[in-house]
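One structure, as structure tokens, below. Some questions next.
Only a single protein chain was left out; the remaining protein chains are all shown in position.
Order of writing sets the labels: A, B and C. Residues in every chain begin at 1.
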Amino acid sequence: MKLIFELGTDGQGTDLLPECDVPKADPGPFARSSAVRLPQVSEVELSRHYAALARRAHGVSDGFYPLGSCTMKYSPKINEELASMREFTGIHPLQPEDSVQGCLEVLARCETMLCEITGMDSMSFQPAAGAHGEFTGLLLIRAYHKSRGDEQRRKIIVPDSAHGTNPASAAMAGYEVVNLPSGPDGCVDLDALKQAADEKTAGLMLTNPNTVGLFDRNILDITKIIHDAGGLCYYDGANMNAIMGIARPGDMGFDIVHLNLHKTFSTPHGGGGPGSGPVGCKASLSRFLPGFLPNPCGSRYSLKRPPNSIGDVKAFYGNFLVVLKAYAYLLELGKEGIPEAARNAVLNANYMMSLLKGHFQAAYDRPCMHEFVITLEQEKKTSGISAADIAKALLDHGIHPPTMYFPLIVQEALMIEPTETEPRETLEEAAKVMNQILDEAQKEPSTIHLQPLHTPVRRLDEVAAARRPIVCYEYPQE
Amino acid sequence: MKLIFELGTDGQGTDLLPECDVPKADPGPFARSSAVRLPQVSEVELSRHYAALARRAHGVSDGFYPLGSCTMKYSPKINEELASMREFTGIHPLQPEDSVQGCLEVLARCETMLCEITGMDSMSFQPAAGAHGEFTGLLLIRAYHKSRGDEQRRKIIVPDSAHGTNPASAAMAGYEVVNLPSGPDGCVDLDALKQAADEKTAGLMLTNPNTVGLFDRNILDITKIIHDAGGLCYYDGANMNAIMGIARPGDMGFDIVHLNLHKTFSTPHGGGGPGSGPVGCKASLSRFLPGFLPNPCGSRYSLKRPPNSIGDVKAFYGNFLVVLKAYAYLLELGKEGIPEAARNAVLNANYMMSLLKGHFQAAYDRPCMHEFVITLEQEKKTSGISAADIAKALLDHGIHPPTMYFPLIVQEALMIEPTETEPRETLEEAAKVMNQILDEAQKEPSTIHLQPLHTPVRRLDEVAAARRPIVCYEYPQE
Amino acid sequence: MGSYVPNTKKEQEEMLRAAGFSSFDRLYDDIPADVRLNRELKLPSGLSEMEVRSSLEETGKKNHVFPHIFRGAGAYRHYIPAFVKSTVSKEAFVTAYTPYQAEISQGLLQSIFEYQTMICSLTGMDVSNASVYDGAAAAAEAVAMCRERKRDTVYVSAAVQPQALSVIRTYCAGNGIKLVLVQEKDGRTDLEALDALPEEAFACFYVQQPNFYGCLEDCSAIARIVHNKGGKLILGCNPISLGILKSPGDYGADIAVGEGQPLGMPLSFGGPYLGFMAARKELMRRLPGRIVGQTADIDGKRGFVLTLQAREQHIRREKASSNICSNQALCAMTAAAYLAVMGARGLARAAESCMAKAHYLQEQLENAGCRRVHQGPYFHEFVTVCPPGLSSPQILKALEKQDFLGGLPLDDSRILWCATEMNTKTEIDQLVQIIKEVAEA
Partner (left out) sequence: MGSYVPNTKKEQEEMLRAAGFSSFDRLYDDIPADVRLNRELKLPSGLSEMEVRSSLEETGKKNHVFPHIFRGAGAYRHYIPAFVKSTVSKEAFVTAYTPYQAEISQGLLQSIFEYQTMICSLTGMDVSNASVYDGAAAAAEAVAMCRERKRDTVYVSAAVQPQALSVIRTYCAGNGIKLVLVQEKDGRTDLEALDALPEEAFACFYVQQPNFYGCLEDCSAIARIVHNKGGKLILGCNPISLGILKSPGDYGADIAVGEGQPLGMPLSFGGPYLGFMAARKELMRRLPGRIVGQTADIDGKRGFVLTLQAREQHIRREKASSNICSNQALCAMTAAAYLAVMGARGLARAAESCMAKAHYLQEQLENAGCRRVHQGPYFHEFVTVCPPGLSSPQILKALEKQDFLGGLPLDDSRILWCATEMNTKTEIDQLVQIIKEVAEA
């Protein structure tokens, strides 16, 4: 289809603003010499353009989306409606406190509820995404050690199964990353951890359930080893959906947690954002939190910066409307719904895993939490069928593929996370399709490399894209 | 795809309402013996179901829609936004007058503006659609003659080129229909009209431009003949888009007009409704109008029923939110935009006609108004290519076909109405596609009968549908 | 300012020449000079989008949205699920025309087929059309359906909603049907009066369940009487009430009609609403309006089309029984989406809540001295008479001052109240408290 720049002509477009009712001000030498080059397209053509783009996009509403580690659960429509209320969208972030009590109530109550779920004592909503939360968490670790004059702690221990953002965040926070190899079960190797943890250790970053979808039974030992070495334990909340209401990072010995509200707490992803990655911590670390937090003060709230705050990681109070949607979700589920969602996420994952058994090889053959990893390693060797082949073939069936090639510790990995909002029938249909794809590919391996056949475009040349990057439309010369 | 009844299972679904906070009331013998059979489907599956339905629908936002006589112009987004304001959607129709002054203002101002455009003196918004407006208009004619004791007028003259609703509406209003054959130019045959008009004539129903897209130059003679015979002239406003701001039915001698706000005044069609078909009339007929009209009364409005009102044709005041959208449209276009829109509708139609020349046969080879009719009569005879063939072939190109087989006075008719909101490029592309389809079909006539090939379903068996009607899903026996 | 004409002046000129015209005026050569409007329209100049928005915001402020509503009488405030709003605002649904081209309109056609099926389930009927303008028009169309050569008199209960009666009257006046009212007794159709009607020329009887006063009619008895006379029973029904109450089908009605607004449509000062119409199988070909039917394509795949068009005016012209050629498609989709997301469980809860809250309200009003006028069971509406010394306007004004829209005043002393699931107990208690205070003042 055409790019927006290939539509319309000079002079087209709509006039949306009135003429100015006061005298013009002259920008003088600051004036730009020629107009910005922007689309000149009528509203009807624009509306068709975006309608066509929407038809070429695939959301949760278009089908099953078992993208591992991304928790593509259904986002209730009511939350979108609430987040578009002008009582929230029309509020300037720098209004007087008395006029924003509703916003502060949302932040404060959401904080309380998420602290209860994570076992933390306070929380800042300023981070806008998971990686942003990680960075924030690491700055808290830094501030903590610094406050104790314990500045030789320059190392963060990160398992090799971790999300790629973990080491990157640690590096951004100025830390040296100690890579911790996983044991054969994908879990932390306690001996290796004991060896790694020492007086240089600032902390450990871990998610539990881990990135292969297993709960590390030794979690209390792990956090104890770190604490004994004087470090802090950071919980990557990307995998919280399996355990909310069942177990709490705080009770596992973690000191800091970030959550992905756009995963576990159902706020939609918007094609990559906006998300929200609040960071919670134990009371001993609260004074370092970034931003301004709503403090109850009689019957109202006032905004206060924590006394030893690390500062700000974003302007204002985070992605407020995203927090609002998560708050609404928490109200909807409540104390019964939260663990019920977790249980069903785990049930759906195990059920789906059982349906794939006999066709696909599970990377770890034991019950999983909210997601599981299958490996095409054998297939790749014997018949050349890769994880990507299976993924691309699924596209023709209206199913979003699982996460491919992650975690790195599993070869030819496909990571499947059905989430609790999928009905049984969807799981059964998807498993049937996957099994069929594999069967057919095994019979005739050559065909699968050509798939997908029915998508708006077929397999794209990513190498060429990176080698000679075209990242901006070039208007034809006139 | 599945029907909604084929999704979900017993017990699924979401609970949206709270439990009742007061004691239950017992319906006793009035209680139904078993629950209503309705879908039991989770919200995620429902959302996918309707998303899939939307992908199988085609609106103006999905492409060119030159459906003749339907005026599928672009509906500005702002109007939808305004019509969803709770200050309008939250108003009960039977609230005290003081609390609905905003609604009355919309009705009153919209009436004034549309009266100016049509040359009428007052207007009722009660009719919900064009056909509803016709029926209302005919009741006005009836009431008028009755009020004069002139009850022998039992006939309504309707040209054979008229919309099918015209004779049906006349019949519904208790009139006998006199069919008036058109002249060779698709216009009214004056001699035939003179013959038909007599002391039994209650009135004439006409649209001008007529249904072949031509403006009847003899319009003043026509209305005079009817008036001289003691009848009234009714204007079918379906084709108003060509002449708004250019010429007015009131100035042509018409006494009553209905408008399709969902055509000329841009309110979207919603897949068939809701529309709005207000009826305007000259002052001498105002006292017969249906419903309650807003009367200015100092700085406020009050609702008054006209003294000799025909009653009501619908509850309350018509499709208010539709009227609101049309009102917003009138404010947007204003006195400059209204005739500009009309002129461009006519220009686009003539331009498109010129692009098809040489390939397609125009039914009337002269400049047209907002639409024009082509005929496949010759093609059908020589190569078997019908109007329907061309229409169905267009479906594979993302273009909505023109109106087929209307008006009845043209054989193998395709009626094309581009509207003013289409850019030149769209007209050129569509004309190219149509010309190509015809060229290819002429070379290889057999292939076109199989088209479309790429739509969600292919040509459907309409005969079977009508012969053994299945109009309701039958649940499988359990 | 805004005109939504995309082509620039330059393009227009080029197109004009290409189409063979020397100027814009030439386009209108067919319009005689003495018919042209040779002046500007007397309208304001066009406004920008931003100005239109602020203008209508100003207009909107002249309305008052009552947070507490206890008025029904044909338009009801119910909870509208977020799913419903987000679904029916999809651009492809909103901007499509009537699905004449079935191959690219399966989404709309299937949604209507699903609507028809749900209306049949709800009403206990065999066949539903794709909807008509509103409940009152549905009643009028149903009456017209029942007219036969020798049966040209229709009877209507005096206890039906006045708007419905008015529309029926207008339609009947149009096509020469005789309309006779059957009196009411204690807020219900007087069965003796009904029974006493002549068999001859008896086309049909129209009654509502619940009726205008909220009372539940003895529809089984009514059906017996009407059928004994060879007439048809048209039952107007509140769709929410059917979540717990017997359906028209249960009573043996021939045609079921009603106002579909409670199924997910906002109050909107009276429209757009939805008229639903369903009937027994034998009446299928007399049903007016669009109907969608199932069929198959040339590959044998299931598909849907507009069907039974032989009934319709574009084929039959003046021989058609109705001129209706549109439906309230988007409203029908709203109703279907509402029924789907509520489900049987949700609809029953809505109905139960309506009934329970109305009964609680009525008890509390009774305590405040507003006694119910009628005897016998009711659903979610009922009529009270004001306590001695107080008038309807006094009570309603006092309520309005506290932001309560009270019931509809039927006259100086009688008020028609309504409660729905939207009214909380607290709110009801407040309302009654306000009335008590007025009574004491």
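As a convention for this text, contacts are C-beta pairs under 8 Å (C-beta built on N, C-alpha and C of every residue); 3 or more make two chains touch, one makes a residue touch a chain.
Please read these numbers as outputs of a predicted model, since none were measured by experiment.
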Among the chains presented, those that the missing one touches: A, B, C
Residue in contact with the excluded chain [from A:D62, A:D236 or A:E412]: A:D62
Contact residue for the chain not shown (choose from B:I4, B:I78 or B:L259): B:I78
Interface residues of subunit B (partner: the chain not displayed): 8-12, 14-18, 42-45, 47, 51, 76-81
Interface with the unshown chain - residue positions in subunit C: 49-50, 53, 79, 81-82, 86, 90-91, 421-422
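Just so we're on the same page, only the chains that are shown with their structure count from here on.
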Between B-C and A-C, the pair joined by more C-beta contacts: B-C
Most remote chain, CA-based centroid, reference being subunit B: A
Centroid spacing, where centroids are CA-atom means, of subunit A and subunit B in whole angstrom: 48
Centre-to-centre distance between subunit C and subunit A (centres being mean Cα positions), rounded to whole Å: 46
Distance between the centres, which are taken as Cα means, of subunit C and subunit B, whole angstrom: 20
Shared interface positions of subunit B, touching two or more other chains: 43, 47, 51-52, 55, 59-62, 74, 76, 421-423
Set of subunit C residues in contact with two or more other chains: 1-2, 4, 6-7, 11, 47, 49, 51, 81, 83, 91-92
